[in-house]
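As you look at this complex, bear in mind that one protein chain is not there, while each of the others sits in place.
Per-chain residue numbering starts at 1, and chain names A and B are given in the order in which the chains are listed.
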Amino acid sequence: MSEKPDKFSRRDFLRGKILSRFVDVSTRSLQAKGEQIANVAAQYAAPDHLTEPAQQTQRQSGSGTFPVIRVPGAIQESKFLAQCTRCGDCITACPHHAIVLAPPSFRQAAGSPMINASQQPCLMCENFPCIATCPEGVLQPIDKGLKYKIADARILDYNCLNGTGRAAEQCSICIEQCPELGAIVLDNGMPSVVNDKCTGCGICHYACPAPTNAIAMMPLLQRPVTLTVGNIPHDS
Amino acid sequence: MSLMQLDRRNFLKSVAMATATAAAHETFAATTNDVSLPQLDPKVTDPPAIDGVVWDKAPCRFCGTGCHVMVGVKNNRVVAVTGDRHAAVNKGLLCVKGYHVGSILYGQGRLTQPLLKTDTGYKAISWEEAIKVIAKRIIKRPKTFAIYGSGQWTIPEGYACQKFIKGGLANNHIDPNARLCMASAVTGFIGTYGVDEPAGCYDDLDAANVIITWGNNPAEMHPVLFSRFIDRRSRGEKVTLIDIGTRRTRTTEQADHYLCFNPHSDLAIANGIMQQLIENDTFDKKFVEQHCNFRYQVDPKKPGLKGAPSTFEAFKKAVAEYTPERVEEISGVPADKIRMLGKLFGRRDIRITSLWCMGMNQHSAGTMINNLVHSVHLLSGHFGRPGDAPTSLTGQPSACGTAREVGTLAHALPGGRLVKLKAHRQHCEDIWNLPRGRMNPKPGYHTVKMWEAFCTPTDQPGGDIDTIWVQVTNPGQTLPNLHKLFDPKANLKDKFLIVSDVYPTATTQLADLILPAALWVEKNGMFGNSERRTQQWFRQVTPPGQARDDCWQVIAVARAMFDMGHEGMRDKDGKFIFETKDDQGSEVPIWEWENYYGKVNVDEALFEEYRKFTRLKHKDLAPYSEYVKAHGLRWPVVQQPDGSWRETGFRFSGFDDPYVGKDASGKPKEFDFYHSTTKDGRAQIWHYPYLDPPEMPDATYPFWLCTGRVLEHWHSGTMTRRVPQLARAVPRAYVEINPDDAKAAGIAQGSPVKIESRRGSIVLPARINGRGQPPRGSIFVPFFDETKLINNVTLDVTCPISKEPDYKKCAVSIMPVSTSKG
Partner (left out) sequence: MPISGLILTLSSNSEAAQTALDKCHADPQVQVGEFVGPRRCPITLDTNNPEEDKVSWQRLQDDPGIDFVDVVCVYFDEDEKAEDSTVQVPASHSGTMALAD
């Protein structure tokens, strides 16, 4: 596979640079230019407001932010929770009934709009009626030439029919159903997600026929994140 | 550790927790029905001990491979399914359908009550009423009644239907959907060996050096069998796979050679291999001299099952014209590849196994191509040693066990007997204790004729079937040319359609009476798989609502007719034909549902009676109790001097088959075709010319249409489309198109395409470069989707001998459909 892990200096990591890869609102203007350099820069520029990792931990564990897959265009999670009025307009606007209210088990996110790909994945409509209808602006449109990313698909090899060594056939449903060409590829007999191309729509998770679903959808901890249409240049 | 490191670990932990929590949420939905308990490695683990879960064996409900599963039951519900590692067939492996087989019981919309059609819609009625409606209808006109079943009947179910209609009603109108599936394989085996079903078994796949798939895609359709081959390869063994097909499939991906042929020209390829064997003088002279005769069809356009005797010289002359170049011209397969096949078959130092399924059976010359492939193996002597076998695979779990062995076909009687033979009828009358001469000597209507008669007004000639009882199948979706063979029923008020099923289907839509049936482990049962393996299971949960066993339904109707005084339901001593006694010798009223699972095991009683039929063709079955202990046994199962029962892997081979005759020195012969049609212990080598198929692409309909299955769905999808994981994986039918054809026609990936034949049309989304890739000029459509009935388009022409329709080829046109409106 060409998309092999990048190498980061550990020091960079500890300085929080990697966290900055979760491109935030503040960097969107850079990305909007759609230029490769700007795009790379956006990925690595450390947004000012990013907190120290320790504080981040505080927010995410225990009583912190609950990981949840949001609607395309959702702004940064704490702002989203604070500003979304739970009016339900995006739920009504979604032609595929993919947007639901988070159940009580989602704690402080309960009652806010989310996508449960197990029930209905996001079909990434062409005109995004969910965003168009949002009166509070917690769903923000992005510029042409970019794609929304709402989550990351993760193949759980130990559940995948191709990885368990117990199913008799080669399964390729996730690859067949994935609407993003090249976002899931077969790597040595196992499906593998190319994160730079995966929009997190959840169709693969929805379609996975393994006895225990082999694709987990990982909510983005920082948002919004966008993908350029076509290949994302690779940093060296 | 430094503070920074601790922070970092805390951070990683929080991410790990978030990830695990998200995954728990995501996988929760998939596991809430509990059927998909996490799978353990069957190679090392028996079914897990889980509180309150009781495990028992059963064969998988789906295809003819006959994998064994362990079924975990808790609180009268199937909660887990796992591959059975003790089973020789699958050694713990399952395909994706098998993993979800437990969920078929719990799909949306199970039928739970008998429903009678009235002017205002369906009305729920009691079983008593439903049974009475059927009994009255049959008593009024017993000769125009027909039963349509399938290879999904359990052995006792099929046997009870056989006895009811042929022994009780003296009417032979019973046919299974297997007619649409393996009838050509049957006639091929009979025409060649004089007796049905493969001589070899799955062990051949472990021993063959070369595996040839003839229009066959086991990688998707029999994945567990295909995995044997993959396994051997991954262990470093050299096994050559040659795929002879009309489109590229998953099987092709693994093949060393892919021979893409023009539909129907497999006849020329088989002839071409034989021409090479003769030309190179590499055929097996000893085998042919000692074990074979030659056979041909006097008039190839009017072929018969047994043909006429021929000679080696005539054979030689007949195949001589099929030179590699001539075969290339007909089939499109390069002459070199034909030479390569000829060379392989000419080698004595390798073992060759041929596999086929619907590609050779659903063929307007199905019997003939079956005969020719057997002939290739016989002429080259690639027969009867482990790894040397021509083997047909079946699509249904008991196509062999029930349809073929119990003989639920219009012309057949149990155990390989024939309706038209007086001695065979008398044998049945003896075993069933019926008065002499009761049974009808005239074969009943085969599938296509049965439905044609049902769809013709009763007062018109050829309209002499007015009631059909459908069990365990879905003809409203699977019959060819539905506009002609099924839909007309809707406007024929005096026709009556009874359907026993588990879910609403395309067939129940036109039903006058719908009966809710028990499914799989909701009833006792026995299946017989592709390799002659008879399997048994016990009921493990009770069916939902008022759903009841198909077999009980038949017995209850028989009893109602008995009570109404119908003579046919009595044997010659005046007793009920399904009389069943308990250990103390008193009769148990098994027609009352409360007693059906009580003092007697009805399956066992029916099976023990059926077993008496199985010796004639040396398909001996062991007592029921032996199957309870085993993971299936391959017949003939013969009792040994020490009282044990021994199964047979390789039929007609002296080293394994106890029925092979002895030579002068008293040792078993190497081979003995002891049911030879020529009564001399020899098999038949056929010659038969390539003739054009009845419909070929032309200017108006320039494409070949082939139909078939996909891995995730089983046949008409009644069960698999109700398993969410399978339905989501492959939700809808589509049409596979060659990229160049798509480009030429202006068809984009996923865009709708109209497919039209002389019989009907359908619109499906295009699939370009999917799992299957047809060559230019061909398209492929799977038939599982009841919302997209491709059989409105297919052709209803059949093989003249087997009467099996050709679903694999007809001429169509394709056209992009404008999508201006969404």
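Assume a residue touches a chain if its C-beta (ideal position, glycine included) is under 8 Å from a C-beta of that chain, and two chains touch if they have at least 3 such contacts.
These numbers were taken from a predicted model, which means no experiment stands behind them.
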For this session: Could you list which residues of subunit B touch the chain missing from the display?
Result: 5, 8-9, 12-13, 15-21, 23-25, 27-28, 31-32, 37-38, 48, 50-52
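Note that in this section only the chains that are shown with their structure count from here on.
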Exercise. CA centre of subunit A versus CA centre of subunit B: separation in Å?
Worked result: 45
Exercise. If you look only at subunit A, which of its residues touch subunit B in the complex?
Worked result: 13-14, 52-54, 56-57, 60-61, 64, 66-67, 105, 116-119, 154, 156, 159, 161, 164-173, 176-177, 205-213, 215-219, 221
Exercise. Mind pulling up the subunit B residues that touch subunit A in the complex?
Worked result: 4, 7-8, 10-11, 13-15, 17-19, 21-23, 25-31, 36-39, 41-42, 83, 90, 92-96, 99-100, 219-220, 223-224, 226-227, 250, 711-712, 725-726, 728-730, 770-771
